[in-house]
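Heads up, one of the protein chains got dropped from this complex, but the rest are sitting where they should.
First chain written, first letter: the chains are A and B, and each begins at residue 1.
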Amino acid sequence: MSAAVAPPITRVNPATVRAATDEPLGVKILLVTVSVLFLGLFLVVPLAAVFGEGLRKGLGAYWASVTDPAALAAIKLTLITAGIAVPLNLVFGVAAAWAIAKFNFRGKSVLITLIDLPFAVSPVISGLIYVLLFGMQGWLGPWLQSHGIQIIFAVPGIVLATIFVTFPFVARELIPLMQAQGTDEEYAALTLGASGWQTFWRVTLPNIKWGVLYGVILCNARAMGEFGAVSVVSGHIRGKTNTVPLHVEILYNEYNFVAAFAVASLLTLLALVTLVVKTIVEHRLQLELKESTQTPSGEA
Amino acid sequence: MSLVARKRNVLPGFGPTLGFTLFYLGVIVLLPLSALFLKSAGLGWSQFWKIVTEPRVVASYKLTFGASLIAALINAVFGLMVAWTLVRYRFPGKKVIDALVDLPFALPTAVSGIALTAIYAPNGWIGQYLEPLGIKVAFTPLGITIALIFVGLPFVVRTLQPAIAELEKEHEEAAASLGATRFHAFTRVILPAILPALLTGFAMAFARALGEYGSVVFIAGNMPMKTEITSLLIVTKLEQYDYPGATAIATVMLMASFVLLLTINMLQYWAGHRHQGVA
Partner (left out) sequence: MSIEVKHISKTFGNFTALHDVSLRVNDGELVALLGPSGSGKTTLLRIIAGLEVADPNPASEILFDDSSVTERPVGQRRVGFVFQHYALFRHMTVFENIAFGLRVRPRALRPSKAEIRDRVHQLLKLVQLENFGGRYPSQLSGGQRQRVALARALAVEPKVLLLDEPFGALDAKVRQGLRDWLRKLHDEIHLTSVLVTHDQEEALEVADRIVVMNQGRIEQDGTPEHVFHQPANPFVMEFLGQVNVFQGRVRRGQALLGEMAIEYPNYEADQEREAMVYMRPHELDIKRSRNGVASLAARVVRVNPAGSVAKVNLRAGDGQNIYVDLPLERLQELQLAHGDEVYVYPKNARVFVPDYVI
């Protein structure tokens, strides 16, 4: 280096010197500002809109909309639907993760892809396939009708469509977690004389409890909020086959905006609670995963 | 698929759990999905082709794919910025913002739909200021795109965050010590390293947008040939008891989703295996 190109000796001004892997301060401020504005516009404004519109005519109107008999019936149906879909998918998720994570068999990766499949199917099509199967013109429709069983435009159809769209949630959380944890602890339990069930309840389940909870939370949020699939199979019979999201749609289409947003705000609160619990559980889940990957995994 | 575990394994429960998994998967997912394909196959090729190439249907494809593509591109750009900001910088409110990124996952789509409409309608929160400028958002393709940006955003951010967090500082330091500007370090060292994650996030946002229904129907206006997305067209056909029409269009959309799913899987395989040729 020649002295000619060297800058004159100056004293260090800490504001002008930065670490090699830092962006200039201006770029940083710009990036943070753009990100915050973008998220504010796309996430915070809609949130505010729901509550703002719902409370437009005051708390009285809000309360009346939420406690309207049709609204209460919708809430009841949504709770029933989630109450059936979530436990079923939980049992499935645990069983699938046990088989996939603890054993080796051919076709495992195909099975994992198939379990994820419902995520790739659009909500409307998820409803449509059940109409094609159980509807009046569907494969099983005539048989079902002759036996007096109604699935489409009735509660069973809503439950089935909800199970379909929430199918992968628990399984896809548990499979990687249990794969990372391996089989060493289960083998240890067996050598100590535990039975299969004891091993599962006392060794496996405590190791995956945060993963289970995480999957259940996401599954529940989607089950209570599903719109497209349920809309196709429900028939929109007020007080009978309306879930909360469908009730919101009906109120909105009737230009009863305050009521629509009031009921929608309940779902929004559910979403916010889900986010808070999810953030907390996520932290515990990461610890669970980290602990398990510190020890080498077994043969699974 | 073999029902026998290849390696003898003393852990119990393989038969029952795998059996239940396959049964449940078959009843809930595979059987209903095959109903769609069989019904569609029953239409015959010429009838199928006639339905799926009707001008109104083709217009809905163009709108759905076009708006989804633009939304995914916008999400790729802003999602990268948001993910970078959330991983690399510290600023007040960061934790809340980070948690909020998942809002579109958690918020029922019908709620997002009516909320976005309330904001962008001509007399809405933001719409009333755009109206005098001649910008119409609600009930136009622009409104559809905004709804699709909303639902796709978490996919890009959440796929990129771990990839950015895993970047080793040493690589950027090496680039800097070799004389690269920060811009060069970004385009030549950082971007190539996170490219698979960026493409995966983009593809996932695009796939989600293609099938989106709830958040779009309220803001779209649903004018045939103009603002009617394909998902809505399927619902419309169903409501008119036009099952063959609904089935055929659904089959086209489902094939598109599967192609994207395959692409995403290949991207992830590529991300894990690239630059590891035979040693």
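Miscellaneous remarks
Methods note: a residue touches a chain if its C-beta (ideal position, glycine included) is under 8 Å from a C-beta of that chain, and two chains touch if they have at least 3 such contacts.
Everything quoted here is computed from the prediction, not taken from an experiment.
Among B:E54, B:D98 or B:E173, only B:E173 touches the chain that is left out of the view. Panel shows subunit B; residues 168, 170-171, 173-181, 184, 188-189, 192-193, 274-279 of it touch the chain omitted from the view.
Convention: only the chains that are shown with their structure count from here on.
The touching residues of subunit A, when paired with subunit B in their complex, are 20-21, 23-24, 27-28, 31-32, 34-36, 38-39, 42-47, 49-50, 52-53, 91-92, 95-96, 98-100, 102-107, 110-111, 113-118, 120-125, 128-133, 135, 137-139, 160, 163-164, 167, 183, 186-187, 190, 196, 199-200, 218, 221, 224-228, 231-232, 244-246, 248-249, 252, 257, 260-261, 264, 267-268, 271-272, 274-276, 278-279, 299. On the side of subunit B, the complex with subunit A involves touching residues 1-7, 9-14, 16-18, 20-22, 24-25, 28-33, 35-36, 39, 78, 81-82, 84-86, 89, 91, 93, 95, 97, 99-112, 114-116, 118-119, 125-126, 146, 149-150, 153, 169, 172-173, 176-177, 182, 185, 207, 210-214, 218, 231, 234-235, 238, 241, 243, 246-247, 250, 253-254, 257-258, 260-261, 265.
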